[in-house]
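Just below is one structure, and these are the notes that go with it.
A protein chain is absent from this complex, but the other protein chains hold their places.
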Amino acid sequence: MTFPAPLTGVVPPVCTPLTPGREVDVPSLLRLVDHLVGAGVHGLFVLGSTSESAFLTDAQRRLVVEAVAGHVGGRLPVLAGAIDMTTPRVLEHVRAVTAAGAEAVVVTAPFYARTHPSEIVHHYRRIAALSPVPVIAYDIPVAVHTKLPPELVLGLAGDGVLAGVKDSSGDLAAFRELVTGARAHPGFAVLTGSELIADAALALGADGAVPGLANVDPHGYVRLYRQCRAGDWEGARAEQDRLCALFGLTGAGDPARMGGSSSALGAFKAALRLRGVIDCAVTAEPQVPLSGEETEKVAKYLAAAGLL
Amino acid sequence: MTFPAPLTGVVPPVCTPLTPGREVDVPSLLRLVDHLVGAGVHGLFVLGSTSESAFLTDAQRRLVVEAVAGHVGGRLPVLAGAIDMTTPRVLEHVRAVTAAGAEAVVVTAPFYARTHPSEIVHHYRRIAALSPVPVIAYDIPVAVHTKLPPELVLGLAGDGVLAGVKDSSGDLAAFRELVTGARAHPGFAVLTGSELIADAALALGADGAVPGLANVDPHGYVRLYRQCRAGDWEGARAEQDRLCALFGLTGAGDPARMGGSSSALGAFKAALRLRGVIDCAVTAEPQVPLSGEETEKVAKYLAAAGLL
Amino acid sequence: MTFPAPLTGVVPPVCTPLTPGREVDVPSLLRLVDHLVGAGVHGLFVLGSTSESAFLTDAQRRLVVEAVAGHVGGRLPVLAGAIDMTTPRVLEHVRAVTAAGAEAVVVTAPFYARTHPSEIVHHYRRIAALSPVPVIAYDIPVAVHTKLPPELVLGLAGDGVLAGVKDSSGDLAAFRELVTGARAHPGFAVLTGSELIADAALALGADGAVPGLANVDPHGYVRLYRQCRAGDWEGARAEQDRLCALFGLTGAGDPARMGGSSSALGAFKAALRLRGVIDCAVTAEPQVPLSGEETEKVAKYLAAAGLL
Partner (left out) sequence: MTFPAPLTGVVPPVCTPLTPGREVDVPSLLRLVDHLVGAGVHGLFVLGSTSESAFLTDAQRRLVVEAVAGHVGGRLPVLAGAIDMTTPRVLEHVRAVTAAGAEAVVVTAPFYARTHPSEIVHHYRRIAALSPVPVIAYDIPVAVHTKLPPELVLGLAGDGVLAGVKDSSGDLAAFRELVTGARAHPGFAVLTGSELIADAALALGADGAVPGLANVDPHGYVRLYRQCRAGDWEGARAEQDRLCALFGLTGAGDPARMGGSSSALGAFKAALRLRGVIDCAVTAEPQVPLSGEETEKVAKYLAAAGLL
């Protein structure tokens, strides 16, 4: 299939189920894909932050893409993160994930190295020049400690370097600037990474959403997307309110014992296990697992949202 | 050879010379090693931040370690960075660099993922359990956006998990806490990563220094180290003053055009080329090269320091 | 008049016009008030950040409140900032501005001193206990370098300590948490400080907006507010788009020459002078004035928005 221009709809960043020994649990991964596709999502994003991409070895990353792309078989677009520190290392991942079947790559600004906007521009230009598939910018300051300036992204959109942007910055004013500026670039996709203000982002004119919580409740986000597209803002607000309440599960882990990734990713996986989608809720090292009590909390959020 | 406990002296983070096509320039790399060894340095640290480790592919990283370890042949200890985001990915690098001959690995806190002290502890414990060689913690908040708390490092020193720490945090008060605390752990090495306050760090009782500028002027840092060890604090201060002036070359690149890595690493390489040590000053992508005028500035710093 | 519970509508943070000698220009200030009141705004907020409160002496602050409260004469509510570092100093301002006629005070978290949530709670409790008028929390992390946690604000709302919150944090997800939580506290006002996503904030259920740009175009924000209240989201989006374009004037000042306050506040005042509302565009020291060329840019934004 041709990659859609622009990409639209709900595109969950797919969790990566692991076995107790911390290998990729392919059967669980494929059940998760079926769970998402069955709910009507419009694309799949593997090897993102929610996928624990930062924790997966190169072999595990490759296996994930092969398994998902092979299973989906072109029914909907499969994007893959090519998450690494700088251009040469990202390019290795671009080669690997596209060989494994990814139809677009999602790339952050350089990190670890101190960077500059001119270097970010060169980074994306170089990657786009060598990538066989469209490149989507991934704006995630909490991870890379740089915010992609909207005018930089729009400049690269105008030059055909970028096919879209996934904005996980939380800055809706900057997001609006992207949406407004992207009107001049019809094939360019502006996607929000927010679980909590997806309705607001879509109301502004976003093309779609990439919410981690859609692993747990894909039907909810698909409903929300349809309501927004239909202009049913009241319905959308009610659905979003429900999803915001459900999002509380990401705080199940005790912040005195673990970091935010452990809590949020651990809770997504606990929820997927409780819903019977995956076999095991283990997360990659060095993340701290949720306790039994913390998993109980996740169950309560699911029950309150009508998901158990 | 047995890895020294504690590691002491001047241990330069070795630059990685590249060809114009951005492959590792092994002959230049080995000339750089000879330049450092000939000046009397006490160890070599490859694949650190100054080595552009964040920019090198896995194949390039392996080649660097093999070339340097093979060339050095046990004459002095070779440490290698195992720089990556999280435990499983770091462990892959530990396997690769130790197979290639590294006698110790240098490991940062997790990055990209949001982390927590308990996760950092688990990260180091897990790596040390699986590493065939000693593990040295690398505290570099400017890159990983986490400061290693001294008490965390000292706890791991006490448990035999860590063999040392390279502190590039710039926080001399916290460094002093490390030095003071490490008196209880005789084999544990406390090393400063600072070019500018190496004399002060050694005066506090640091075991050694890992200054990027030692690529350019290894004789200066070896002199400084010997003066400090001999208690010649006046001589050390004068030498350090000279090195601080020389360090000005790292600001040769225009900050309106490039980031700090481009400027500093570009200047180190320009200086090494001007001094006839390496063939080509190119840095890895997406870094911005120094202009001719900026390279002139580097030459002036070298001349002022008596190095041209 | 009784202070409304909750406060609703458009409540501009009123600029403080200065004379060329940097005294408060009372006639210009009153013309600005008339300009705002005439446009139908619902309240006035003096001595906020946009008012250059941080730059005004105590005598100037008092003069501003007296002039505005006296001129308004109870026709609409007048809120005043009591902006200072800690509880005792804020309390002095509370006394001064309420003596001068303010009907509510707007108070940030402590700044300069390193603070803790329990101290922020105590700060607000103490101020509310001693204030003769309602207290509104002012969440402005860019200035005070602390984000007020939504649950802290809502706890104080529940206890009757706070009568509202002005959120200038830019974090719409946290703002949504405030709006949702405030449903349990009917008299509590949740106000956005954003110029750029006022429509989104109102769509979520915000009670009102406190946009600095409303000095320049109060009619625009009043229209936007009415459209949102009427459920005319398409009209609101178009109006907001126009205001977002106009907001570009805040970037008129060259960032190589001046900080963000100089540029934004200088541009608001230049616009007010160009529109004939105030006599002089001078800002307080040490702010850098806009150049003639930069003022030209402001004029172009006004013209494009149909305001000249």
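A few remarks follow.
Which chain is which? They are A, B and C, in the order written, and residues in each are numbered from 1.
The criterion applied here is as follows: a contact is a pair of C-beta atoms (placed from the backbone, for glycine too) under 8 Å apart; a residue touches a chain by one contact, two chains touch by 3 or more.
Computed from a predicted model, the values in this text were never measured in an experiment.
Just so you know, the chain we are not showing touches B, C across the whole complex. Here one chain is not drawn; of C:Glu119, C:Asp241 or C:Asp279, the residue touching it is C:Glu119. Which of B:Ala182, B:Ala200, B:Met258 or B:Val298 touches the hidden chain is settled by the complete complex: it is B:Ala200.
Checked against the hidden chain, the listed residues B:His71, B:Arg126, B:Arg176 or B:Arg275 yield one contact partner: B:Arg176. Residue positions on chain B in contact with the hidden chain: 170-173, 176-177, 180, 194, 196-197, 200, 203-205, 233, 237, 241, 244, in rising order. Within chain C, the residues in touch with the undisplayed chain are 22, 49, 54-58, 60, 83, 85-89, 92, 110-116, 118-120, 122-123, 126, 142-145, 255, 257-262, 284-288.
By definition in this document, only the chains that are shown with their structure count from here on.
If you draw each protein chain as a dot and join the dots that touch, you get a simple line with two loose ends. If you average the Cα atoms of chain A and of chain B, the two centres end up 35 Å apart. A separation of 49 Å divides the Cα centre of chain B from that of chain C. In chain B, no position touches at least two other chains.
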